[in-house]
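Working notes for the structure below.
Left out: one protein chain. Kept in place: all the others.
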Amino acid sequence: MTKSPFRHLRLRDAGTLLGLLLIGGVFAVLTPVFLTAPNLLNILQQSSINACIALGMTLVIISGGIDLSVGPVAALSAVVGAALMVGGAPIAVAVLAALGVGMLCGLMNGVLITLGGLQPFIVTLGGLSLYRALALIFTGGTPIFGLPDGFRALTNGTLLGVPNPVVVVAVLALLAWVVLNKTPLGEYLMAVGGNAEAARISGVPVTLTKLAAYMISGALAAVAALILLGRLGAAEPTMGNLWELDAIAAAAIGGASLMGGRGSIIGTLVGCIILGALRNGLTLMNVQAFYQLLATGIIIIVAMLIDRATAGKEGH
Amino acid sequence: MTKSPFRHLRLRDAGTLLGLLLIGGVFAVLTPVFLTAPNLLNILQQSSINACIALGMTLVIISGGIDLSVGPVAALSAVVGAALMVGGAPIAVAVLAALGVGMLCGLMNGVLITLGGLQPFIVTLGGLSLYRALALIFTGGTPIFGLPDGFRALTNGTLLGVPNPVVVVAVLALLAWVVLNKTPLGEYLMAVGGNAEAARISGVPVTLTKLAAYMISGALAAVAALILLGRLGAAEPTMGNLWELDAIAAAAIGGASLMGGRGSIIGTLVGCIILGALRNGLTLMNVQAFYQLLATGIIIIVAMLIDRATAGKEGH
Amino acid sequence: QDLTPLNSDAEPDRMDWSELEARFGPMPETPAGTKVGGVSKTLTNEYWRSLGEGYANVAKAEGLEFVYQAAQSEGDQLGQLSIAENLITQGFAVLLFSPQTDANLIPAVEKAEAAGVPILNVNDAVIPSAKNYVGNVQKGNGVNVAQWFIDNRPDGGKVAVIEGQPGVYAAGQRTAGFTETITAAGNFEVVASVPADWSRELAFNAAATILQQHPDLIGFYANNDGMALGVVEAVKAAGKAEQVAVFGTDGISDAYAAIRAGDLTGTVDSFPVLTGEVALEVALRLLAGQDLPRVVATPQALVTADNVETFATSDMAALRAALLAQ
């Protein structure tokens, strides 16, 4: 029995990992603090929000779509959840409401894309304005402060020394990995992204599959929002600015094809850590903002070139 | 001889026009100033920069790619051109240099995409950081003032009462239309975006075609930068923020498919005017900031739905 | 220990920067080589670069080790948070934060507190839990401009506001200060108040459209100088430079040039270099154990053609003198 699909996965992900090791190696040499345990935990913690968003983005991208609206969806979930908590609702209710808002936004994106027959890029571009506007209107533009300590404790605690957000995102990543690789939904996502027409004729529930992808993306945006909510202790309607670009970059660095049909959870996670490590290392080296921007641009492209060079060996 | 390709084009564009008429109609009823000649010219003038960018974007999208880096490319061209002018170089030299910078950036994008085999989205996402960083480093972050009046007169003049930028963009649009519909390059662009494999097998110079698309996009970004340079009298390294989204939205509203192979110059122009009219009308009505954002999101989606409803009749 | 959430514009426990020396004496000695750091919004805006210059001036004078970092772009909230967190572990004696939003640096503030690193909130967005804040009164920017119109255009008339990014604290406060003050005067009407997202191009377009609709407009107030300079071009293109007064906010060097050239009517300068100097001085005083009020207000002045030369100095001592003389 050949193991080729597995080898395939491993080789792609190995390329991404190689990129991470290279970047990590350079920083380790340049600044001694980089490789210390607290700093590595720090990088993981800082990458956790992007990772949360990027998990959903990866599923959406695999299904052949894209979700530009994640940031504003996060903001809308955050302000609704926070308003409920501040208004005295039990934490569980507020959390569920935030998740509900995220999934509702995802549902709306998904419905416009599937039943409306619109292009995902343009639907979620519209959503980018729409959901942000709703968050601003809901709050009148001012942040909501005064979240209960019980809620904040959830995100600021640690489990065996690992910050809770990292634990939560690790669990979600495991779930996403299982969904993608071990469930019918995962197969459907790859089939729909790989060849929607063939999938439809084969009886794949194309509409439901896409709806699921966007709803998962919305829900994960809400989770990211809740994590950040706990960390900040405040819900801002401007939360989530530019999150979509970071998440897409992470997924792409991790080997997802924006044409759909291909992507890897492990690759995406490594992609997130690459971006986080980059930011961390550049700050530690006290690189000026303009040069940080320069380095970000270069590293994204170089990471892709490394990935590409590794993938090339598979004969793609 | 049947004219089906023309009918095809006209029907799509008619859908977009219908969207424009609807939006225009609503504003005309709500604010009397909207339909006056000076205001309509005003809308055209304000749409001209987005139109210039969107022309290049349309060609890139038709070729199956995307160019997220247009804004920073414009900024880099602008600051180089402005620095030369302020440094005393002849206007023509500065203009050519700006165009050269734009084309060079486009070439770099194109080379990474074709020879590097990377995804356009991610290459130009990297470019988005990279070129912006270069513009910021080049200027130290400060705008360049003091452009010669001779240069500014070029963009602030009028021809038969029509502002020069509008004239320039109209000429460029005509050129783009000819390129797309009448020249080998236009066919190659459609072929590469419609079916890259078939194009390659038929001997279409796929690499050169894509390079051309990105270089044209870069050059048009430079033109847009020059127009704005003349109008504002200053070259800012932060110029062109979010231009890519406006241009993509215009192209998509105009019927371009982000999967490649389809798009229309006329549609894109109408799309630009829709977005320009929207902004103009909302300002005239003094709509509060949050609701402007809301309206923008809703209109983008509604315009796409109208377009889609019209296109649906073609059986696509 | 429990602090009320800070509102920098309304906090009663405050003082003006000019009283620092009088009330708390000369600058205390700081051990040479002490590490201080600043985290600011972005370097793409001259305002924040100038603030850093102010920090650097003091750091150099006192012989401190100094690090100044900023997010990659305006609005990069998480990026700025990462930077702030990464600095906390580096052994700084004090950190000066200028956050992107009111909330985005809260975790860093808490982390710093846990690590025993004092934090000073400098300008713009206000961290509600900040123990100390140095900066100007955002609302005051708008009030200053409105006051100019009330004083110089006694007949009243139509005015318009070009706002910054929707939802940003400074934009909201500046607009509110202007609109509330000028409306209270009775004979002015704010006919338009629209967002241009800090963009010169969008400000140009919005101003052109507004002038189209209200040819008798007498003035614009823009939430920052970049947008004001865009408005100036639109006003000139409409041939209404005589009729329409244009004001910005921040006092960047280009605004000064435009005021000298007679293009821009005025700006509310909040003297970023001086603010930076004052901020680091306050930080060092706090380090030395001085018990300063929670808010130290930094200077701000309406700059017009009348007084532009007074304020257009890079000699901070002279500037301090000029401001103190006001």
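Order as written gives the chain letters A, B and C; numbering starts at 1 within each chain.
Following the convention adopted for this analysis, contacts are C-beta pairs under 8 Å (C-beta built on N, C-alpha and C of every residue); 3 or more make two chains touch, one makes a residue touch a chain.
The definition used in the following text is that contacts and distances are computed from a predicted model.
Colleague: Out of "Dihydroorotate dehydrogenase", "ABC transmembrane type-1 domain-containing protein", "Sugar ABC transporter ATP-binding protein" or "Cation:proton antiporter", which one is the UniProt protein name for the chain not included here?
Modeller: For the chain missing from the view, the UniProt record says "Sugar ABC transporter ATP-binding protein".
Colleague: Could you tell me which shown chains are touched by the chain that is not displayed?
Modeller: Every shown chain touched by the left-out chain: A, B.
Colleague: Sort through B:Leu44, B:Met57 or B:Met190 and give me the one touching the missing partner chain.
Modeller: B:Met190
Colleague: Taking the full complex into account, find the residue in A:Thr31, A:Asn156, A:Asn195 or A:Gln288 that is in contact with the omitted chain.
Modeller: That would be A:Asn195, which touches the missing chain.
Colleague: On chain B, where is the contact patch with the chain that was removed from view?
Modeller: 1-5, 8, 178, 182-184, 186-187, 190-191, 194-195, 197-205, 261-262
Colleague: To test your reading of the contact rule: which positions on chain A touch the chain that is missing from view?
Modeller: 1-5, 178, 182-184, 186-188, 190-191, 194-195, 197-205, 261-262, 314-315
Convention: only the chains that are shown with their structure count from here on.
Colleague: Name the shape of the chain contact graph, picking from line, ring, star, complete and other.
Modeller: Topology of the interface graph: complete, with all chain pairs in contact.
Colleague: Among the chains here, which has the CA centroid at the largest distance from chain A's centroid?
Modeller: With centres defined by C-alpha atoms, farthest from chain A sits C.
Colleague: Two-or-more-chain contact residues of chain A, please, as numbers and ranges.
Modeller: If we look for residues of chain A contacting two or more partner chains, we find 136, 141, 290, 293, 296.
Colleague: Going through chain C residue by residue, note those that touch at least 2 other chains and give them in order.
Modeller: Touching at least two other chains: 43-44, 72-73, 166-167.
Colleague: Name, in rising order, each residue of chain B that touches chain A in their complex.
Modeller: 112, 116-119, 121-123, 125-134, 136-137, 141, 245, 248-249, 252-253, 257-258, 289-291, 293-294, 296-298, 300-301, 304-305, 308, 312
Colleague: How about chain B: which of its residues touch chain C in the complex?
Modeller: 31, 33, 36, 38-39, 42, 45-46, 49, 129, 132, 136, 141-143, 145, 156, 228, 231-234, 236-239, 241, 279-280, 282-284, 286-290, 292-293
Colleague: Quick check: in the complex, which residue numbers of chain C touch chain A?
Modeller: 5, 42-44, 67, 69-73, 75-79, 81-83, 85-87, 89-90, 101-104, 106-107, 110, 128-129, 165-168, 172
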